[in-house]
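With one protein chain held back, the other chains of the complex are shown just where they sit.
Labels run A and B following the written order; every chain starts at residue 1.
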Amino acid sequence: MDKEQASPRREFIKLTVVATCGTALCKCNKPAGSMESASEESTIKLLAPDGSLVEVARSQITPLPDDQLITGMAAREGIPGKRFVMVIDLAKCNNARACITACQKMHYQPEDKEWLQVKLMKDSEQGAPYWFPKTCFHCDDPPCVKVCPVDATFKRDDGLVLIDNDRCIGCKFCMAACPYSTRVFNWDEPDLPEEIAMCTSSPETSVPSQVGTVDKCDFCPDMVRQGKLPDCVTACPNGVFYFGDEVEDTVTNGVETVQLSQLLEDRSGYRYLEELGTKPRVYYLPPTDRMFPYERSLEDLSEERKAMYKDII
Amino acid sequence: MIKWKIRRQITALPGESLAIKMAPMVGLFFLISIASLFGQDEPQRVYMYLDYLQSNENKYLIAEIKYREDGTFYQIADEEISFWQTTDTSELELGRGKTEKNGKIKLLLDPQKAIWDTSGLADFEARYAGNENFRSAGRSVTIKEIELTLAGTVEDSINTLQISGVEKLAGDSKDIEEVEIGIFVKRLFSDLPIKQGDMEEGSLSIEFPSDLPGDEQGNLLVIARITEHDDFGTVETSQNIQWGVPAKIVRGERPRALWSRAPIWIIFAVSAVFLAAWFHYFLSISKLFNLRKL
Partner (left out) sequence: MEASTFDQVLAKFKYPLSKPSRSWWLLMGAMLVLVAFGLVALIQQIVHGHIVTGMRDHVVWGVFIVNFIFFLGIGYSGAILAGIFHLTRLKWTKPIHRIVELFALAGLCVGPIFIFLCIGRLDRIFYIFTYARIQSPITWDVMAIMTNLIFIGTYLYIAHIRDFAKLRDTDVVELPGWKKKLYAKLALGYEGRPRQVEHLNRAQNILAATIIPTAILADSLLAWLFGMSLRPGWHSTLFAPEFILVAIFSGVALLIVMMWIYRRQYQLKDLFTDQHFYYLGYALLLLSIGFAYFTFSEYITEWYNVSETHGRWLDKFVDFGEFGIMSLLTIFLAIVVPLIVLIVPRFRTPASITLVSVLVLIGLWLKRYLIIVPTLETPYVPIQDMRMEYLHYQATWVEWALTLAGLALGVIIIMLLNTLAPVVPVADMEHDDEIVVPKPFYETIK
């Protein structure tokens, strides 16, 4: 569902949004107000839940308390006793791109920077094309972690592969090593709102992006710590993404909760490019009994975007 | 404490084309905001929902408010909802509070205040007063109080759950008939459905699988639940039972991909080569010492 309709919004929406933002907590742990005491009346632009852009006074944003932001060595430990795992159901994806947008909002990424991508794939000449959402696979044998010279990217006990952007020197060796082209580089100064750019960086939030360092999908461990699903999972209108804990053998897409082993058995779950031996933590369910024909998802796309898939279509 | 990552559009998007694309939207919005200061719009219709949840001993009322625009529902946050118990003759306020970001508010019922009558029924109501933007709204439910109990027994080495349910009447009880009961296990993000069955004559016996992974001790939080029943609302009872397969949780150093710490052989090999080279270097340099005096 595309909420970018430019229909006029009435005042009450604005009020709602302002009220909503009043209870909101910034991802940042530095109070924006104290840094900007002189400009108390200054406003920042926010995206309202309905997709419109509104301005809100800075003073209405409450920063997240320090004790909730996991940084430094604690961020390298992982959430005790968990082994996070994702299952992506290819039969349900119709390239709605809600996951991508949600991820970009979550991590303050511009529209053209996609930590999560939806590729159009075709396995063989006679095979049918299908949409292929690709997150970071958080491999158990991650080629990226092997090569990092400064321990900026690391594998945690809960299975996640994260990046410490305060440590990364930007040698890009991990990007060359990753066979899944998961990582993205901040080629120039990221265009972030000031109070986000000033935030304390944490591997758990992957915010803020820093110029000259590497970013990637992080499975939103800061959300997971609060028992909430990553944003891409909840944003997907079709329930494509299942997320959960391998130790509990349970995954959920926010609507249904299923046993991981049962799901993989019933739907012949597989891992992408298993032969590379990287042992991804993301499983795919083959696009059998599709919910949508792939062509229908192309109709609404811009010509520019369609051109991306010219090799497949 | 909720932590909401503000859904914020990056204000200055890279690339002129994007900035140009965004400009009319922002401009339009400003125009509308200014226009709305003068024009008064009709208050918007509010959709209200009220659910009853009984979880073990605790009873809750959950209210949710939304409005609708262009066919899409939007939650209304930060608006005050009041909860009431009503009878034919009186009404009693149970509590009030403001809705959260998801438009919901959950009220824990005070057992002193919420009273079920002799026929085991209680009427609850949620009210929203409205304001200049939203119309007022209200919703009521009638709930029959029941008691659901859950016990785990092992019969012929088969794990069996015994669930029983009775309607609570004043000083008496009546078995529940033909109600669907779902069995769940509590998991990190949600409850994993295991089985379901219909309760007959106030009891139900369900075989419980023995291969579910539990925590390190094999504990499972097993939940029996009646979901959104017309008379009872949502009623659940949970119990910790040690029927799970104990999880093997490795703490600390897990065999990670290529070593969070370098293995001995790499340290040895690299240092050996390095030291060998530098040994010869210094051997060479040493020949130059005191060259003047030779």
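Some points to look at:
The definition used in the following text is that contacts are C-beta pairs under 8 Å (C-beta built on N, C-alpha and C of every residue); 3 or more make two chains touch, one makes a residue touch a chain.
What you see is a predicted model; the values in this text were computed from it and never measured.
Summarising the interface, chain A meets the missing chain with residues 112, 117, 119-121, 134, 143, 146-152, 167-173, 175-177, 179-181, 183-189, 210-214, 273, 276, 278, 304-305, 307-309, 311-312. By the touch definition given at the top, chain B reaches the unshown chain through residues 258-259, 262-263, 266-267, 270, 273-274, 277-278, 280-281, 283-285, 287-288, 291-294.
Following the convention adopted for this analysis, only the chains that are shown with their structure count from here on.
In terms of their C-alpha centroids, the spacing between chain A and chain B amounts to 20 Å.
Interface of chain B with chain A (complex): residues 1-15, 18, 22, 24-26, 28-29, 32-33, 36-37, 41, 43-44, 69-70, 72, 74-79, 100-101, 132-134, 185, 187-193, 212-213, 215-216, 247, 249-252, 254, 256-258, 260. Considering their complex, residues 1, 3, 5-16, 19-27, 44-50, 52-54, 61, 64, 68, 80-82, 105-106, 108-112, 139-142, 145-146, 154-155, 157, 188, 191-193, 196, 222-224, 226-229, 231, 243-245, 247-250, 252, 254, 257-259, 279 of chain A touch chain B.
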